[in-house]
Every structure is written in structure tokens, then in C-alpha cells.
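Excluded from the complex is one protein chain; the other protein chains are retained at their positions.
Labels A, B and C are assigned to the chains in the order they are written; within every chain, residues are numbered from 1.
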Amino acid sequence: MGVTRRNFVKFAIGGVAGLHLTPLPYKLMDDIAIWTQNWPWVPVPPEGEFLSVKSVCGLCPGGCGIQVRKVDERAVKIEGRTDYPVNPGGICPSGMGGLQLLYDRDLRHTGPMKRVGPRGSGDFMEITWDEAIKTVAERIASLRKNAKTEALVSVDGNSKGSTLSLMIERLTKAAGSPNYVRMPSLEDTYEMGNLLMMGNNGPMAYDLENSDYVLSFGSGLLEGWGGPGRIMNAWAVLREKASKGGATVVQIESRASNTASKSDKWIAARPGTDAALALGIAHVIIRDNLYDQQFVSNYTSGFEKFKTMVLGQYSPEKIVDITGVGKEAIKAMADGFARAKAPVAIYGKGKGTLNGSLFEFMSVQALNALKGNINKPGGIIISDPLPLATLPAISPDGVAERGILTPRFDQAGTNKYPFAVSLINNLIDVINHSDKSPVDTLLVFSANPAFTLPDSGEVNRALKKIPFIVSFSPFRDETSFMADLVLPDHSYLEKTDDIVRPNGLQYQLYGLTRPVVKPVYNTRSAGDTIINIAKAVDTKTASSFPWKDYESVLKIRAKGLFDSGGGLVRYKGAEPAWKWKTASDGPDYKSFGDMWKKIKTDGLWYRKLMPSAIDSGIFKTASNRFEFFISQLELAVKDYPTAAPGGNRLKELGITVEGDAAFMPHYEGNHHHDEQLPLTMAPYEMVNLASGWAPSPPFAYKTIFDDQLLGSDSFAIINPGTASEFRIKQGDYIIIQSKACAVKARASLSHGAMPGVVYMPLGFGHTAYDEFIREKGVNPNLLIPPGKDPLSGHPVWWTTPVKIMKG
Amino acid sequence: MKKEHDQGKYKYGMVIDLDKCTGCGTCMVACAAENNVSVRPDESDKQRSISWMQVYKADNGKEFPEAETVYFPRPCMHCEQDGRGGHAPSCVSVCVATATTLDKNTGIVSQIYTRCIGCRYCQAACPYKARYFNWWDAYFPVDKGLERYLSPEVSPRMRGVIEKCSFCHHRLMRARTKAYADGRRKIKENEYITACAEACPAQAITFGDLNNPKHKVAQLIKSKNAFRILERLNTKPKVYYLSSRDWVRKIADNPVDEFSPISG
Amino acid sequence: MLPFCFEWVWNVDHIIFFGLLYTALTIVATCVVIAAIKTVMQVFGFTRQRHF
């Protein structure tokens, strides 16, 4: 049969029909289905063995327990730990996204770098570790050779008492410089206030979990205050109690923050008037005889003077005028606070990391003293520092001895700032007001002053003047972009480091991070780098650092915990660590070796809450009592010479009131009033946006609302009434101008804002990092002029006079 | 209706205590990290960014200083019905390619990414806006290194498909595998919880089997403060909320008539 | 669409839906095939082309 036209057609039709009886078309369909599901650009995470590694979060001083889920060598998820006392299971959004901060190549310095572009550009060239260390060491060595060691300055953002901060201070001193400068923090305010009123500078904490009445003076408990993991859990505990009618939280804040919204009572006091309000409450408590008379008569001094002042000058009528809070509300707070079993008045605005006003804090602390709730359940807890071993003293040579004795550039501890330990803003001032920067080499550790300090413009000007800056930051932050040399630290997931008593914790806890993954990039633990640098400077400097590596330093210090006796290294979670105990617990380890091994795997050593009794001499003031009338301050005013002949000592300290009130907690009044700048700018912090040194993980930007950040614009919150005065509508661009600077933002109208106040979130406006973080919004620090808090000399963050206009 | 309780052995659900919720967003981050949701350079484009767990913000509408804020964390509601008695949620009954189904045995509404053609009908049908479309390819630029934290338990999605909260279904699988390895047939109450419930620092989220009276969720939903969002639509969501504040319960639904407060 | 797929269920819904669908398709296809076959037949002269 030949191939005729007819046959061909038949064959074709038959073929097509027959084909459909075979599985071929269906198989092909399926293959196409599978093929359409494999795109080469969709990442396929490799499978592997699942592991879980316990550690501690090191992103903030809150020190939450974390466990990291791993697939082979890759860390894939961070979760909260239930076997860690701080945070039963939960962690904060930043901690949750920590892996992005570990792996994102554009967020991190991937190795030691030398700057090649202009300062601020972020153009670096990778060099070897040997070269990097040699460069720093030579720089320090040359300062030592020329006896100019004071020109070496370290800026340290690590929490106080951590081993790393000791090492940094040690390196600075051993090289011969007194200029070890810490970033300003709330700890400074606490420390100064407590030293003045109680003579005690041990860590202070609020026993929130056991409290039944929390009077919060602007503390953003839900904005990331203290250790967010712990505080949020404490919040749940308080809520649980509240549902049974047992706990009240009163939030005093001018903005309807999360804390204000979620608390039982929101009291909107004008920004900057907290001291007046606290003293107004004190007035009612004293007037109505609601204070703890036994405590006041047995353990305090200067009460009569305080009483006279408070009754004379802080009548509710006056307070209503100052704060805008109603008389009934003041009375209700006084009653609530004084009649509660375990009340506590807490201080520290926003996240509780930026310093506050010293007199404000002391006014709040006075309330606690009136109620006598010091080292009592639910009150404030003053305890001894962790019993860590001290490191052997350094052995400075002649050069260093000379250098250490030169005056600090920041004038901290001088007659002008007698109680301050370090004042970085003064350092910035000094640099900007000299022709040539007195600072030759600046070492920056775990800090980002170019972004986080007020008046950022001035800070950057100062940084530009410094001849040589070395950054140890693992992150590509603004300050490291100003650096000439970067010696990147590991991230907290790659190194062993201690977290010495997480922020604000009432019981003693030592946390230890561990390398969860092998270093992802060519970085080195800053502790090791410090030792390496010291060894490379010269033998004399090296002799102060006789250790093999940083971990051995940690181990030496931890030995102190063992020597103190007791303590636990395992936490079961059955009984919360904040439950008050009468008897000491532990130990649950055999030897120091055993203890250290267990700490290294589980990351903790702790003691359950058992503070020293009130009568065990915790007040170490001249009177051995809690001082309402601060003798040490009186001494500093009356006995110290004035800076300028014939000057007013009080004025020099920044105190404006006269008479006895100057030596007691008092309200300084509003001196910022300026016709040209009729509004107040109050920065605010958010738990889901990092505003400190470590950046927010990109994940956190999912949680930011689009009336907080939209595209590259951040929003300033304004009351609709105020906005209508300026004809500003939701989403309009506005210019906010202060003495320091003018910035552009968009307006977000909210009834949660106090009329006349402009609220701007801290943490936006980065100019470094990568596309997730860079150029998003504006940094309110630019607006904040370098004010000085009376007496402490620290920056004033929380009220800035501004004006706004449509932009 | 009477069949409703016989349908499945398990009915996993969630209770979110809005009095405890602080709006911190940890649930959102935990969810994104657990489920390989990528972050785009501009996450402020809320209409196109992906967040299976989304925290909504609402206020009581009053003026300063009476203004109050509440946060509604909103995962997929895993509805049981479409609102007119159909025994599949709105999104499931409309899906053209059977890419999403309601597992009658667990109550979980699944999403098969490799099956989805991206018609977005489910998105239009969902009143909770719980469904998200991948307008872009997942953002894991080459050399950025971010793909290293991806979990192999959840398959990353390609552009052009819908994704949504799965009640961390892979965690159920994990728990089942573990129970099986231990020779148990049942998983314990806290063995299977979602990443958001686990992460919540304020312990506002409780997760468990609504069918099991011993589970905390089953007890919590009996509270007089318990409610669901848009209850009137009758979609029978398995995510419940608790709030002692009347105005919060009131704005969770669209009441035509007067809202009657329950707490004095 | 075809009984090979796991979505396929032998229930009333499917029978009605696909029943109607395939009926309609079959009718259309049959008509076209008939037209085609008729054309082929007429072209090759098996039947005479009718004129109207």
C-alpha cells in the first residue's frame, strides 16, 4: 500500500487518536507541571540534620535566653528559651530576626577593612588581620613614644561591668590614656541618683513581677524597656494579676504609647514635667499622711526639709498648671500608690537605655522612699554587683602614668560635673571647639555615636576632625563608615561573651553567649583583638594582658561566681527566678570546672531573688540613711571652689533653684520656652525598631506601620488639633526645625498625641547599612540640641523646642 | 450543622489575648523567620508586602487624652465555612486549581504553592486579607547571604503564587514524627504550637486543639470575653480573641444594631 | 479534568459538571468532525456535493 493522500490522512488521524490512548500525553502534562514548579531563582534550602543550640541573646543588654535551630552548620531560626529565667519562651522582634544580622553580607563588615573612599562613603578594602592589628598597635605605640597617650580615646557602648568593657578600659589605661568614654545611658542616671540619695551605686532594679501598683514615669515598658523579654513577661504576669483585680499599671506619658494604651490608667503629663508630678504626688502622700512613717523616721534623713519644700511648693493646684494633669488624677495616683501593698514608681523613658534627667529620677525615687519599698517585694531592689572576680591591676609605665593623670577631655568628675563618669557630648564639644582635634586615635566599640547621639550633625563634624578612627563594629554602621580602619567583632552568635546581669533584672544572673555557628565571615572577637593589639604595642602594654585569649579572661572572672558560693547553672522554669526566697539555693555543680562547663552549654549562672535587708546597711550615705536632703550635693556646692572666681556654684552645676530645694529632688522648671519655637519635639522609641547600636533586623521593618514609615519618609505624630492650626493633613510633608537643625518628615495625625507636641521615632534615618535600613526616614537626634541636664551634664533627649511648617 | 462536631478528630485553633498583646510584632517576625518569608527593600508598601501574621492597629476613636490603641494580630483564620453553610472556607471553595484545601482532620487550611496559578480569586474572597500574593520573586539576592537562614521545612515560594499562614503545619508534622518515634499515637498539648504563639513575649497567643476540652484554648474560648473577628459573616474562624474592653470587642465586627457590653 | 487526577471524585457534583461540559464539548466536536468528514468525502468524491 503506497503512501497515498488518503492513507496519509488515515494514518495521521489514527496516530493522533492512538497517541491519546498511551500514557504519553499525560506523562508529558505531568512533566510540564513539575517543570513549571522549579524556578532556578527560587532558593532551595538544603536539608540536613536538625540541631538546637542554647545561647543568650547579645543584641541588647536585656540578655534573653535563646535557642537556635540549626540544619547542619546553618542557623535557621532563633527561638526563645523556656529554660532561661529572664524570658520564659518569648523574645523581642529584634532578637527574633537576629539571623539576618548574622548572615546579611551587606549589613556586616566581612573582614578587617581599610577605608579607601571618603569618610562616610562606606568604601573599604579588605586587609589582613595582621596588617590591621599592626596598624592600630603602631598608632598607639607612636603615641606612647611621643608621650601623647591621652590622645588615645575609647568610646565604649558595652554594658557596664561586662568583661569586654573592662578590657577596653584596661587597654586605654594601659596605653596611658584617661579618656575611656562610655555612651550615655540610663544606668548613669540611676547610678548618680542612687549614689547621691543612698550612697549605693550597685545595680538597681524594679521588682515589677511582684508589684501590685506600677507608677511608671514615661517608662516604655512595652516599647522595649529594660530587657524586653523579661519586661514583656512581667507585663503578662501583671495582666494575669490584674484580671484578678490585683495589679494596676499607671503610665505617665504625654503620648498614647503602647504602654500607655495597654496600662490600666494613662496620665498625660506635659513632657519634661515628670519631676513636678512626682513631687505633687509626694505632696498629697505627705499631706494625707499616707507615707511609711516607720521607714521614713528610721531610714531616711532630711525628710522635714523635704516635707516643707513639697508642701510649700508642690501643691496640686500648682502641679495641675505645670503638668496639665487633673487634681483628681494626682490624688488618685497618690492614693493608689500609697495604699498599695507593693507599689513601685519607676523611671527611665522610652526603652530605658538613654539617660534621663537626674532630678526627675530623684523625685521619682523620693516617692519610693516615702513608701519605703526598697528591697521589699515589688519595690526597688538595690543589690551588690555580681561577684565576678576582678582582674589583676594594670602595671603602667612612666608614659602611661603621666597620661592617665592628664585631665579627661570630657571633664567628667571635675568640679563642673562632679558626679558624672563620662560625658561624650563634652568630648564632641571639645573636639569641635579646638583648631586641631585633641583626639588623635579613637577606638569605637559596640557604639554608633554618629547616629545615636543628640545633635548628630555636630557629632559627625567632630568625627571628621579626628585623624584616625578605628571601629570594632561587626556592622556597617554610620560610625564605622567614618572609621579609617575596621576590625570587625564577631556577631553575638559567633562568640563567647558574658552578659553581666541583664538590664534591670532584680536577681543576680550571669549570661554567657556561645558560638552558635562558626564565624560566617573573617571576623574576630573584640576581646581577642584587644589582647592582640596590646601584645603588638609594646611589652609594657602587653604585660597588662597576660592572657592567651578572651575566653580565658571570661573564665577567670567567672571563677568569682564560684568562689562566692551557691548559685545555680540550670533553670527548670517551674519556679520563676523572681520569686522571693528566704534561703540561699544551690549550688547545682560540683566544681568550678563543672560549673564553667555547664555555663558554657546552658549559658547561665543565677541566684534566686534574695536581696539584702533594708537594715543591713545598704544606705552608704554620710548619714547611712536614704537622704531626701542630699548632703553630698551640699558638699559639692559649698565646699568646692567655683570654676570662675565669684561664680555661682549652683549655676555652674546647671541648677536654677535656690535655697534648700537645690539639694533635694525638685522640678527645675521649663526654661526652654521660646517664642520662635513654640512646640516641643519628643522622640519616642519602639520595641520593633532598634534605636541603639545594633541595627534592626530587616524582618522588623515588616512590623512597622505605614503611618510610621512610608517609602523613604518617616512620620512625626501630631495631634489633629495642632495639625489643623498649621493646616496640616494626614500624610503631608512638614519641616520640623529646632535650634540645631531642620528636618523633613510626614505628618501622622493621632489623638494619641498631646496638643503642641511633635513625636518622632528614634531609629529611622540611617545613612549606612544596606537597602533594608538605609535612607528610611529621618533621625530625630539631628534635631536635639546639645543641652545639658542640670547636675549630671548628660544630654537632654526628651524635650526639644521646635517649630513646624508645611513642607 | 450537627455534623460539625463529627467532622474531624482535631480542630487546631488559636486564642489571642488582646489585653496581653502589646503590639510588639514579634509574632510577625517569628512567623516570617519560621516560614521563609523574604523581606523586600521597601516593606512599607503594605499592600504588597507579605506577612502571614499581620498586626492591625485600631483605636477607640476618642480624643486626647482618652485615645486608646488596640492591636489585632491576624493570622489566617482557618475558617471552617464560607459563610453560607458551605463546609469549606470562602478561599477554598473558590480556588480554581484545588491549590488550597481544608483538612477536615486538623482544621488547617493548606496552600500548595506549586499548584497555585496566581489568579488571586481566594484573595478577593477572603474578608480577613489573610492571603498574600508574591508580586515579586522572593528577595534573596545572590551573594547577599540571606538564603543561608532558610529553613528546609518550608518550601520557598516562587513569584506569582498566593501564600498564607499554615498554622505552621510543618511543626505539626514535626510533632507527629516525634510522637511516632516515641511510640505515641497522640501529640501532647504543647508539642505542636505555632511559631507566633511560641515567640510571643507577652504570652498573649495560645494554641491548641479546640476539640479537646483539656486544652487551654478550648477553655479560653468559653470566656465571656472571647470573640472572633467578623463573627457575623459566619465563616467560623478558628482564631479567637479575648478582650475585657468593650470597645475592642465592638470594633471586631460590624454591628448594625447597638452593641451590648458584657462587663459592667 | 480526567479521572487520572486526584481531585477527581465520583460524586454527583462532578458527574453533573463534567457530564454537561463533556456533552457540550462532544456535540461541538462531533459537529465539526462531521463537517470535516463530509468535506473530505465530498472532496474525494464519495458523495456528491449538494447545492441549496
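The rule is simple: a residue touches a chain if its C-beta (ideal position, glycine included) is under 8 Å from a C-beta of that chain, and two chains touch if they have at least 3 such contacts.
Operating definition for what follows: contacts and distances are computed from a predicted model.
As stated in its UniProt record, the chain not included in the shown complex is "Polysulphide reductase, NrfD", which appears among "Polysulphide reductase, NrfD", "phosphoenolpyruvate--glycerone phosphotransferase", "Cytochrome c oxidase subunit 2" or "Pyruvate synthase subunit PorA". Looking at the complex as a whole, the chain kept out of the display touches A, B, C.
The residue touching the chain not shown here, chosen from B:Ile187, B:Cys200, B:Ile229 or B:Leu242, is B:Ile229.
Per the touch definition above, the residue from B:Met14, B:Cys76, B:Ile108 or B:Cys126 contacting the chain not shown is B:Cys126.
One chain is missing from the display, and on chain A it is touched by residues 29, 33, 36. Touching residues on chain B toward the chain that is not drawn are 47-48, 56-58, 72, 82-84, 86, 88, 90, 93-99, 115-121, 123-129, 131-137, 158-162, 229-230, 232-235, 251-256. Although one chain is not displayed, chain C still touches it through residues 1, 5, 7, 13-14, 17-18, 21, 24-25, 27-28, 31-32, 34-36, 38-39, 42-43, 49.
We adopt the following convention: only the chains that are shown with their structure count from here on.
With each centre defined as the average position of its C-alpha atoms, the distance from chain B to chain C rounds to 47 Å. Our note on geometry: chain A versus chain C, Cα centroid distance of 75 Å, whole angstroms.
Chain centres here are Cα averages; for chain A and chain B they lie 33 Å apart. Residue positions of chain A touching 2 or more other chains: none. Residues of chain B touching chain A in their complex: 17, 19-20, 22-26, 28-30, 32-34, 36, 39, 41-46, 49, 51, 55, 57, 59, 62-71, 114, 137-138, 140, 143-152, 156-159, 195, 198-204, 244. The part of chain A that touches chain B in the complex is made up of residues 37, 39, 41-48, 69, 71, 74-80, 87-93, 96-97, 99-100, 102-106, 222, 224, 228-229, 232-233, 235-236, 239, 243, 256, 258, 261-262, 266, 268, 520, 687-688, 697-706, 709-711, 719, 721, 750-755, 771-772, 776.
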